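A short worksheet on the structure shown next.
With one protein chain withheld, the remaining protein chains of the complex are depicted in position.
Moving on, here comes chain A:
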Amino acid sequence: MFYREAGDFKTSYRADSQTFPIRLDRMGYFAALIVAYAVVPFFIDDYWANAVFVPFLIYAIAAIGLNILVGYAGQVSLGTGGFMAVGAYAVYKLMTTFPEVPFFFHVILAGGVTAFVGVLFGLPSLRIKGFYLAVATLAAQFFLVWLFNKVPWFYNYSASGQITAPDRTMFGIYITGAQTSAVAKYLFCLVILTLVALMARNLTRGTVGRKWMAIRDMDIAAEIIGVNPLSAKVTAFAVSSFFIGIAGALLFSVYLGAAEVGESFGINKSFLVLFMVIIGGLGSIFGSFAGAAFLVLLPVFLKNVLVGALGWPTDVAAHLELMIVGALIVIFLIVEPHGLAQLWRIAKEKLRLWPFPH
């Protein structure tokens, strides 16, 4: 009754093709934006920023990126960790080499570098398909991690082999480094996430997105109706890696501050982001948000319950956490293989009729 498209008339083409055609959706979207920009920054403290909000924002960017590749273009990739590492090391090299350039551009440039690397590793996808491709992307994962470990130029010959983010400011406010406030971290990531989400949403609605989906559904058929598989697959890899690179750059510079490639960008990171995409829902931008939120909140919640409330030793809690996460993933796939986004869709369908049965 309250949530419906009936009576919501469009009088211009512009209104007809807007991102959220249903009024309540639109209101929800603006409400979420207002809460995120105008309410949360006043209440956020260091614990909430570091444990929940900043990782959520960053992983949401990564999940959107991977969702474009896996959910929209149908190319399964297990190299996310490696591509995030490219973003992180690119932003590190840029920050230390050109300290006078604003940090925002470094992040974008790091995304560009990652896009280039992503295209390079995406080229074999023209020949290799399905699981063979998934395993082939592991080549990127292992090779890139090895490269950043072994070539000292990437970590500026530092003795520990780690990279540490130098202090950088924007408009006089610290964005990276130890003096950064929780609000600055949060807002910076939020702005980038908003831009990324808008871009992704509109790309997937347009020609490019339709080409990706055609390739995903059946690449030979898509080729026959005139979709160029080379350009579709390469753009999917480029856009996806661009976002993932940005996420990697933010993860290193804003969130972690210092990173060691094998630990921060290992194969587990690839699986984590892939889980976010699958649990959230393949081929859905909202799903990327939901999946990221779920997998960021779950460990925090479990840790608080097991260690905080029950007082169990941390090692047992860590193992139980692995079990619970694994079991939840399996249960999720059994109950709703199309992810949280599908649950949301079902809820909306129900809402259209509610409270009347017909």
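Annotations
Everything below uses one rule, namely that contacts are C-beta pairs under 8 Å (C-beta built on N, C-alpha and C of every residue); 3 or more make two chains touch, one makes a residue touch a chain; residues count from 1.
Everything below uses one rule, namely that contacts and distances are computed from a predicted model.
Taking the options "Amino acid/amide ABC transporter membrane protein 1, HAAT family", "TolB-like translocation protein signal peptide", "Cytochrome c oxidase subunit 1" or "Glutathione import ATP-binding protein GsiA" in turn, only "Amino acid/amide ABC transporter membrane protein 1, HAAT family" matches the UniProt protein name of the chain that is not displayed. Residue A:Met323 is the one among A:Ala6, A:Ala38 or A:Met323 that touches the chain missing from this view. The omitted chain makes contact with just one of the residues A:Pro41, A:Pro102, A:Pro124 or A:Pro299: A:Pro124.
In the full complex, the hidden chain is touched by chain A at residues 70, 76, 124, 127-132, 134-136, 138-139, 142-143, 145-146, 149-151, 218, 220-221, 224, 267, 271, 274-275, 278, 282, 312-313, 315-316, 319-330, 333-334, 337.
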